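Moving on to chain A:
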Amino acid sequence: MRYIVAGYVVILSLLFLYSVQLVWRRRRLARAVARVVAAGAGHEGPTVGTLPAAGGPT
Partner candidate 1 sequence: MSDLAPATDRRDRPVAPAVPTTGVTPAPVQSPRARATERTIGVLALVGTAFTVWLGLWVTPPDRTQGDLVRLVYLHPGVAWVALYLAFGLAAVSSVLYLWPRTRSLFWDRLAAAAVEVGVVFNVCTLVSGSIWGKPTWGVWWAWDARLTLTAVLLVLFLGYLAIRRVPAEPEVRARRSAFVALFAVLDVPLVHFSVNWWNTLHQGATVLNPGLTLKIHGSMAWTLLLGFVALTLAFVWMLLVRYRIGVLEDWLDANELGAALVERRSEGAGASAGAAGSAPIDPVGVA
Partner candidate 2 sequence: MWRDAALVAGKDLRIEARSRVALAQVAPFGIVALALFAFALGPDRAVMAKGAPGLFWVAVLFCTVLAVQRSVSVESADGARDGLRLSGIDPAGLFLGKAAAVGAQLLVLEAILVAGVVVLYGARIEVPWMVVVSCALGTVGLAVTGTLYGALSAGVRVRETLLPLLLLPIAAPVLLAGTRIWQAAMVGGTPADGTQWLRLLVAFDAVYLAVGVILFGPIQETA
């Protein structure tokens, strides 16, 4: 019976730990994406906004 319990514990732990790793990975990546988006969008003003070609509001 010990083996059975050990089996259950091992399998469920493996699956659980993997799930946790997945969630953590996704969270980390989502934060990185947010950072990149902010960096890309936030700095477009100085380099781009002064150009006439962009066709801003006139």
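On the choice of candidates, all candidates are chains of the complex that A comes from, given by their letters.
As a working rule, contacts are C-beta pairs under 8 Å (C-beta built on N, C-alpha and C of every residue); 3 or more make two chains touch, one makes a residue touch a chain; residues count from 1.
Everything numeric here is computed off the predicted structure, so don't read it as measured data.
J.: If you had to name the candidate from 1 or 2 that touches chain A in this complex, which would it be?
T.: 1
J.: Could you list, by residue number, the parts of chain A that touch candidate 1 in their complex?
T.: Per the stated touch rule, the residues are 1, 3-8, 10-12, 14-15, 18-19, 22-23, 25-26, 29-30, 32-34, 36-37, 39-41, 43-51, 53-57.
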